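For this depiction, one protein chain was excluded, whereas all remaining protein chains were kept in their positions.
Naming follows writing order (A, B and C), and every chain is counted from residue 1.
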Amino acid sequence: MSAPKKVVLAYSGGLDTSIILKWLQTEYGCEVVTFTADLGQGEELDPARKKAELLGIKPENIYIEDIREEFVRDFVFPMFRANALYEGLYLLGTSIARPLISKRLVEIAEETGADAVAHGATGKGNDQVRFELAAYALNPEIKVIAPWRIWDLTSRTKLIDFAEQNQIPIAKDKRGEAPFSVDANLLHTSSEGKVLEDPAEMAPDYVYQRTTHPEDAPNEAEFIEVGFEKGDAVSINGETLSPAALLTKLNELGGKHGIGRLDLVEGRFVGMKSRGIYETPGGTILLQAHRGIEQITLDRGAAHLKDELMPRYAELIYNGFWYSPEREMLQAAIDRSQEHVTGTVRLKLYKGSVNVVGRWSDHSLYSEAHVTFEEDAGAYDQKDAAGFIQLNALRLKLLAARDRRLKR
Amino acid sequence: MSAPKKVVLAYSGGLDTSIILKWLQTEYGCEVVTFTADLGQGEELDPARKKAELLGIKPENIYIEDIREEFVRDFVFPMFRANALYEGLYLLGTSIARPLISKRLVEIAEETGADAVAHGATGKGNDQVRFELAAYALNPEIKVIAPWRIWDLTSRTKLIDFAEQNQIPIAKDKRGEAPFSVDANLLHTSSEGKVLEDPAEMAPDYVYQRTTHPEDAPNEAEFIEVGFEKGDAVSINGETLSPAALLTKLNELGGKHGIGRLDLVEGRFVGMKSRGIYETPGGTILLQAHRGIEQITLDRGAAHLKDELMPRYAELIYNGFWYSPEREMLQAAIDRSQEHVTGTVRLKLYKGSVNVVGRWSDHSLYSEAHVTFEEDAGAYDQKDAAGFIQLNALRLKLLAARDRRLKR
Amino acid sequence: MSAPKKVVLAYSGGLDTSIILKWLQTEYGCEVVTFTADLGQGEELDPARKKAELLGIKPENIYIEDIREEFVRDFVFPMFRANALYEGLYLLGTSIARPLISKRLVEIAEETGADAVAHGATGKGNDQVRFELAAYALNPEIKVIAPWRIWDLTSRTKLIDFAEQNQIPIAKDKRGEAPFSVDANLLHTSSEGKVLEDPAEMAPDYVYQRTTHPEDAPNEAEFIEVGFEKGDAVSINGETLSPAALLTKLNELGGKHGIGRLDLVEGRFVGMKSRGIYETPGGTILLQAHRGIEQITLDRGAAHLKDELMPRYAELIYNGFWYSPEREMLQAAIDRSQEHVTGTVRLKLYKGSVNVVGRWSDHSLYSEAHVTFEEDAGAYDQKDAAGFIQLNALRLKLLAARDRRLKR
Partner (left out) sequence: MSAPKKVVLAYSGGLDTSIILKWLQTEYGCEVVTFTADLGQGEELDPARKKAELLGIKPENIYIEDIREEFVRDFVFPMFRANALYEGLYLLGTSIARPLISKRLVEIAEETGADAVAHGATGKGNDQVRFELAAYALNPEIKVIAPWRIWDLTSRTKLIDFAEQNQIPIAKDKRGEAPFSVDANLLHTSSEGKVLEDPAEMAPDYVYQRTTHPEDAPNEAEFIEVGFEKGDAVSINGETLSPAALLTKLNELGGKHGIGRLDLVEGRFVGMKSRGIYETPGGTILLQAHRGIEQITLDRGAAHLKDELMPRYAELIYNGFWYSPEREMLQAAIDRSQEHVTGTVRLKLYKGSVNVVGRWSDHSLYSEAHVTFEEDAGAYDQKDAAGFIQLNALRLKLLAARDRRLKR
């Protein structure tokens, strides 16, 4: 790969990406464009602008954007239509943010005439894969620079030295190493590494940043109603909300009640297992609510097919294949199923758990006439079940008859 | 179907199956053999013997058996190896008991020279299918009699009349109709019908029979350790227990902490949707624990394949195809994966929720050397990731290049 | 089911459906509407009109339609986009025609105010299921009458007697029983029953009606080019053709060269196995051609997902679930993949076999620059493969290391 001339950097304003910024300038002598996105990570963006300016970035090369609505509408919600869970438990909070960041990096590269993009993910994790697969899928000629895989700043000491040599301001609490590594956005906060590296050891309380300790959550349950239209949540307790506003509200509710904590050891795409602590308060409620409304509005055939496709779909997102034909095929199938997933779900939030306790819809397929234990006025002829069973049993009988025949 | 000469009846000793018993005698003039099983439903079996005698069943025709160990060992545990959930949520507590009951019915029929078996499931539910598919798969020539699909005792009044005319004792509280219908065994209690038929309405508190109200559960979390060997739970807090004893103990723990309640609308195999309230205290803990131990002992490729196969496997059990070649094929695949699923999981039980907080094993695949944020002493070469990404990206680049070429 | 007042009958004009027509009139005293479709079965439709008139059907109640274009465009082609094969071999020629016939039956019922439809499929086959599931899916209140499951005309003699008593003309060659049963449409001809019932016995030559004996086919191979657009065939040897015209032409070519014969024992949805002889000359060419064009235009990820979904998709069509949400979900996924399946395939037809021998497309993903054994000018860096392999191997190494550790 020839040296880049102009690089768009995913820039948080923190120490690590500031070091990357400076390293790109010094290593390649290239122009740097910074992209700082508000994905709901809960940090102010203004300091990032100031720091970028301080590091010599031209004002027209500083991109700061609030992309929370796009994030929830075009990434989080489509994923929740699938009830996606990676390895049965993980709501993919980090995975789903990466393709959007890469999309904006590539778009800004095209706007600014940059020939490369850069990210601050390490060479051990999944995020490098997600950033880069997305970038290449959107622009096959873009260069992607992953400094952590290239440079020789392989220890905290070397990083701090480089920062000091390059006049990069270092917050006091960043001199030492953080006790664990954090990623956050509107969907979740993940924590991993360091104190969390022994999967036998319980995560310390201070790791949790976004959810109340269940023991400290309110002693009274709270009941909420989530409204859906065509598979997407659109309202809470009757109030219509934009996608990002809705998820923000669910996060408040979930966080308050200690909902959405997960201690997981997962299989990374790059091959090893890692342990993470995830907090997904709103997403955990949303998954239950979506399943709740599907229970009455989605046909069994569609629901079962969705369940069978889901692990593959989740794996694709986890592995970084959001912009792949097969993810898009699965999305087309999933979206096709959501036309009538409209209605309202009532949920109980209480000390770490969320449960559906009621659901109703004009689009309901639930037929009390058919299922009732009472007289059903001819809606269902129980005698039909005899033929249904006989023909379902026929091949099993033929198998059993063969076994008996051969044993004789 | 010609009239049966001798019928083995799945007999609970309750009013309904007593009516069936008498009806079989009067309708067909046939000899009846009763089979009453202790599956952990929490009822004494002695009354069933007395009632059967009272109804004229010969002592040698009364079979009363404790099959709890077989139930857990050969049915529940194999199913939990798969992490089976029907429609994402249901632990299949009723479904998994039916094939075992049918197996014993068929075996007793063969021992006693009976040509038929009978069950008390209605013509609207899944249980009739499960009983009958299992019976036919085990004996292709057996007759199966499902009185609810045949007789004209179509109202409570007619049933009570029939009972009175036939000197069947009627407990006072059975004269009226129960407010809902219950099925129970060592794995779960399910409640459905009547007061539960409107899926919008929250289930009344009195429906729950086996789990403490989370609000009334202890205010302090309890931590337990579940030990596994080759995919099956074998110990709690270091004490080795038989399968049934272990599940009993987990039920106590889960019940005490209000764990395992589920309010579900599900798609029945016979075509309509129904609403059930399920309580699976021990099973809910067991599922989390099993996933916890798999997290460190099961390879990613195996784990993902299991997750993809699971919905089909769960559907087969739900639909009554336990004794089918395809369930056995899936079981073979699943069991093949469990050889190293051995180790210990630590869980937190608290007011309705259960979470893994630690896991360890001699069989662990987790490698701190590979995953660490610290210096890894060469265990992993971050530069490998570049090639990994490039080749995974190649087809995406070729796709993107085509799109660009065609747009020009 | 109450007696129907007005019935739309799928009417071929042959003896069997004429008997059904009369039987409906006499059994129910109802008005009959006949629907006779040209699906490319190769029979003239005029005699059907005359015969219907003869049997007392009012002219406005006689529907005769050429639906070949709709059949190929909306049913056959969507199915071929999936490369659908049932049980690995069967091109679903009968299965795919049934939902279209039912659709028209239901539509005509609605136009004519009929409350029922009727078909001439027996109670042992799949066709009854396909007709009826489609009808119910399109009109949940329609009655479906399947005389073969109801009446007592259970032998050839009784049928002939009924015909004679009711002045139904009987062609001489129809007095005895046909040596086998035939279904035909533009996609295929199937033969089953009678002389074909022993799957060990080779089908007699006279069974084949639509394809030249390979031994009698031309001694010289013929090469043809099939053009595709977005997954559908649109031209042969450069000549653009309508869907039905194209399939007709492929049938001529395939038939001439003895292509598309299949001797199959298949598993019916109703439970037993049956043996059929299928002739699908054009479809067999079309499948190879479609796979050929996909080879260069379809991404590997999309292609593999399609291959994994295909058996389920084929099973749904075979079982009669064309109008089901899950078939539509799969179709949405499949169609999503076909956007660039555009180009030309060259095939060799010779004495029973068809093989792709070349393919080209502006939409090709094949990159000679990447794959060449020659110098590739930097298109591909072979060193990337090392990292690719290392990370794919990592989990396998961790597994192997565990095995070694435990064996010590």
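Basically, a residue touches a chain if its C-beta (ideal position, glycine included) is under 8 Å from a C-beta of that chain, and two chains touch if they have at least 3 such contacts.
Please read these numbers as outputs of a predicted model, since none were measured by experiment.
Of B:Thr122, B:Asn139, B:Ser324 or B:Asn355, it is B:Ser324 that touches the chain left out of the display.
Contact between chain A and the absent chain runs through residues 299-301, 340, 362-365, 367, 370, 380-381, 383-388, 390-392, 394-395, 398-399, 402, 406. Considering the complete assembly, chain B touches the hidden chain via residues 267, 270-272, 299, 301-302, 304-306, 312, 321, 324-326, 328-330, 332-337, 391-395, 398.
One chain of the complex is left out; on chain C, the residues touching it are 83, 87-89, 122-124, 128-129, 132-133, 136-140, 146, 148-149, 154-155, 181, 193-194, 197-203, 214-215, 219, 221, 261-268, 270-275, 291, 295-296, 299-300, 303-304, 307-308, 310-312, 315, 320-321, 323-325, 346, 350-353, 355-360, 364-368, 370-375, 380, 382-386, 388-389, 392-393, 396-401, 404.
In this section, only the chains that are shown with their structure count from here on.
Averaged C-alpha coordinates give centres for chain A and chain B that are 31 Å from one another.
Residue positions 267, 270-272, 299, 304, 312, 321, 324-325, 392-393, 398 of chain A each touch two or more of the other chains.
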